[in-house]
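Other chains of the complex are left out, but the ones given are in their true place.
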Amino acid sequence: MTTPTTTSYSGVIPPVVTPLTTDGELDAPSLERVVGHLLDAGVSGLFALGSSGETAYLTPAQQDEVIKVITSVAAGQVPVLVGAIETTTNRAIERARAAAGLGADAVVATAPFYTRTHPPEIDRHFRDIAAAVDLPLLAYDVPVCVHSKLDPELLLPLAADGVLAGVKDSSGDDGSFRRLAIGARAFPGFSVLTGHELVVDAMMLSGADGSVPGLGNVDPHGYVRLHQAAVRGDWAAAKAEQDRLVGLFDIVTAAASGTASATAAGLGAFKTALMLRGVIATNVMSPPMRRLDAAETVVIAAYLDRAGLSRV
Amino acid sequence: MTTPTTTSYSGVIPPVVTPLTTDGELDAPSLERVVGHLLDAGVSGLFALGSSGETAYLTPAQQDEVIKVITSVAAGQVPVLVGAIETTTNRAIERARAAAGLGADAVVATAPFYTRTHPPEIDRHFRDIAAAVDLPLLAYDVPVCVHSKLDPELLLPLAADGVLAGVKDSSGDDGSFRRLAIGARAFPGFSVLTGHELVVDAMMLSGADGSVPGLGNVDPHGYVRLHQAAVRGDWAAAKAEQDRLVGLFDIVTAAASGTASATAAGLGAFKTALMLRGVIATNVMSPPMRRLDAAETVVIAAYLDRAGLSRV
């Protein structure tokens, strides 16, 4: 981290998409441009290898390449959080150590998945990862992917014990999030970040320190304005910005009904928008996802125009 | 309804609990006091026979009694919305007609449940109910109970066609709620109400017209203050009130771990708090739920004190 006196994270920390070439390999120049695009907008951190970064689709070697590019471009200007998202503890530790060796400023891990687990194991999972890597660790609460919810009753003791430096909440459980945010006030270094890109204003009002919006790849300036408005208490401005971004989010509906998975439709729309904005070269997706086609791209272009975003 | 020129609902509309006697029958005097307690606090409507009213536990005859008491005490001061929460269309219509005959001002229905349904059937379900009863109809989105989610894509056409007068959202899907609230601006008479008692401030910021908080039975004054602060744009005050209410919500954790269902622990806590506050006579629950015991009541009393609520 650039500011060693604190472990807290705030502001807008987009989960960086992973551009691919037409043969499915990492498109490093495009990724460099994505990072530059985000830094120019004033984001306060970068989350590499999150769900929006197609982390579950990249081999370990590809993941290493992604980390190298992002940390190289970030160059200490903002902290780089890196996902170590693996089924279980030893595998997550292996990826966390790789991230540490490649310049990550913090590590982000989910609960174990694929296997059937329970809270005491999830607790040990985070403790073992934190003990194995000399970097701040954030928990990623994403039950839609891992099918376990991280309750405040699990997270707050880990905050109290210094195991966790924060949480990225993509649970969609706003009541739980509120209870977490209130409980976390006792631990000033513990960051509470929301991944709910459609209600960042509302979650900031609930006590979030910042956001990790996938849509922030497409319009980082909007999310930075939203964050700043919320921080200065101008909730009307924050709401107006959020409402505009909700309209922009309609790009995820561009995929023809039933022809794309939720992931392919959503991440595919982000990539297509970035392509239209001139930031990345292609909207290629990792297999088995398909890329959005020309007709769908036209739809997305219209949504960008409606939201007032420039295109090339 | 007090304002016949519009069908819109706003403000705080608590889902009224159903007090029982020690032999399990409706405790009408206690229910009268609950309604008075809520009206005194300035609520703008009453929701009878919602989930918090143990609607799923009451026989049709008991439900009729509840409606009679509530409409009688309300006496037109505020609209009384009545749940017609049944597995399928004809059964819901039967209950909706009963409610209409007993003075309800509006009817509230969920998607079909028990059976496996899908969106076209849910659409027809609401259309058939609306056609059968000459009262405004609100949809109740409560997937935790009915295991279907009511998406904006389903609800907004029903708003456009005048089938629905509003929605009570207890889905916990805040992104969907935001999209619904934005879409509903096109239909001024359509009310968007949140059932998420822990984030009413945040959902008001997202565009809710009002709230249907179960905890509002216990502290209606707090929710009314919260609503008024949000309406005047004093989000700091709204947030402070909400945070206090989140603390009060800890009463639902009083039941000894593993010994009560989520429903028994939650509704049981509301009833116990109302008993402690002198509003109702007992905290008896419908079978097969158990009532909270003396030790659990002591815990709830402490939470009431912490939240600054008076007790008898």
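Letters A and B name the chains as they come in the text, with residue numbers starting at 1 for each one.
Quick note on the criterion: a residue touches a chain if its C-beta (ideal position, glycine included) is under 8 Å from a C-beta of that chain, and two chains touch if they have at least 3 such contacts.
Since this is a predicted model, take the numbers as computed values, not measurements.
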Checklist entry - When 2 copies appear, how many make the full set? => result 4
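Rule of thumb we're sticking to: only the chains that are shown with their structure count from here on.
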Checklist outcome for this item: Chain centres from averaged Cα atoms put chain A and chain B apart, in whole Å, by 35
Checklist outcome for this item: Contacts from chain A onto chain B in the complex sit at residues 172-175, 177-179, 182, 196-199, 201-203, 205-206, 233, 235-236, 239, 242-243, 246-247
